[in-house]
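The structure's right below; bear with me while I get my questions together.
We show some of the complex, not the whole, and keep each chain where it was.
Order of writing sets the chain letters: A and B. Residues in each chain are counted from 1.
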Amino acid sequence: MSTTTEEVTAQLVAEVTNLLTEHAEILDQNELEKWPELFTHDACYRVLSRENVAQGLPAPIIYYYSQGMLKDRVTALRDALTYEFVYTRHITSPPRIKLTADKQVHVQSNFSIYHTTERGETRLYAVGAYEDVLTRVDQQLRFRNRDIILDTFAVPNNIATPL
Amino acid sequence: MSTTTEEVTAQLVAEVTNLLTEHAEILDQNELEKWPELFTHDACYRVLSRENVAQGLPAPIIYYYSQGMLKDRVTALRDALTYEFVYTRHITSPPRIKLTADKQVHVQSNFSIYHTTERGETRLYAVGAYEDVLTRVDQQLRFRNRDIILDTFAVPNNIATPL
């Protein structure tokens, strides 16, 4: 579907980094309504445990296969689900960009996410990796596939929120 | 005030990243005397708790409004204040650069800071975000405004040192 013929130029690195950091900022600022806009209409979004991936058991913990499902998720989070409030903060490593034979922009980046309570106490929530396939929509880079490989699964119950 | 007409080129990203990592390295190497040199003469430096910012209560925890005040702070830290020695290490995420209508270079980046004792024991000290406005002084990017949004405020007492 994509006809992109990207090269890993410094400009592409800057664009990819901008998309990744925008994603993190949106979540950290609790601006969930903006989150689905970073994905294509036919986007695939999965959360996978690292152990399952390592064992070749890719059954996802979470699996959304359209932008509409992401929007539904945001609505559910806003309207229905209750969970203890925390501030989140994403610390991400610089992205690693790979152009594959299919001319897609494949990106791998590592993350750690911290949660801070209203009492100002911070704890590590989870670490893992984003494995993304990006494509252009009206010139803008967007997520076509985002796999979140979650190392940490001994986590509390609000994995319902986007990572 | 500034007449810069920057674009978010890859070269600008490289320059911004260099300033941010130089700041972190100076602090981690305990070369405090170099720290004020990264700021403009009329720089504004604030530490704000994230909770206050979220509630629209922007009373800063720390507020310096000139390079001279930063230098005074360094002198005080070197001469007068006593605090338990620790090694610090900043882990920062790639910067997110936004050019606003005022043509300034606005930058947001997330940080985690670790403290390690002389016994080699490391603990998370604080996480948060830098919100910066950069400008050029003799071609070099410098901090004009640096707001430090501190998620973690259940921290020990040496917040007196620069973050």
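Everything that follows uses one rule, which is that a contact is a pair of C-beta atoms (placed from the backbone, for glycine too) under 8 Å apart; a residue touches a chain by one contact, two chains touch by 3 or more.
Please read these numbers as outputs of a predicted model, since none were measured by experiment.
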Full count of same-sequence chains in the assembly - 2 placed in this view: 3
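The definition used in the following text is that only the chains that are shown with their structure count from here on.
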Complex contact set, residues of chain A against chain B: 9-11, 13-14, 17-18, 20-22, 24-25, 28, 87, 89-95, 112, 114, 116, 118-122, 124
Complex interface listing, chain B residues touching chain A: 8-11, 13-14, 49-51, 54, 91-97, 108-112, 124, 126-129, 151-155
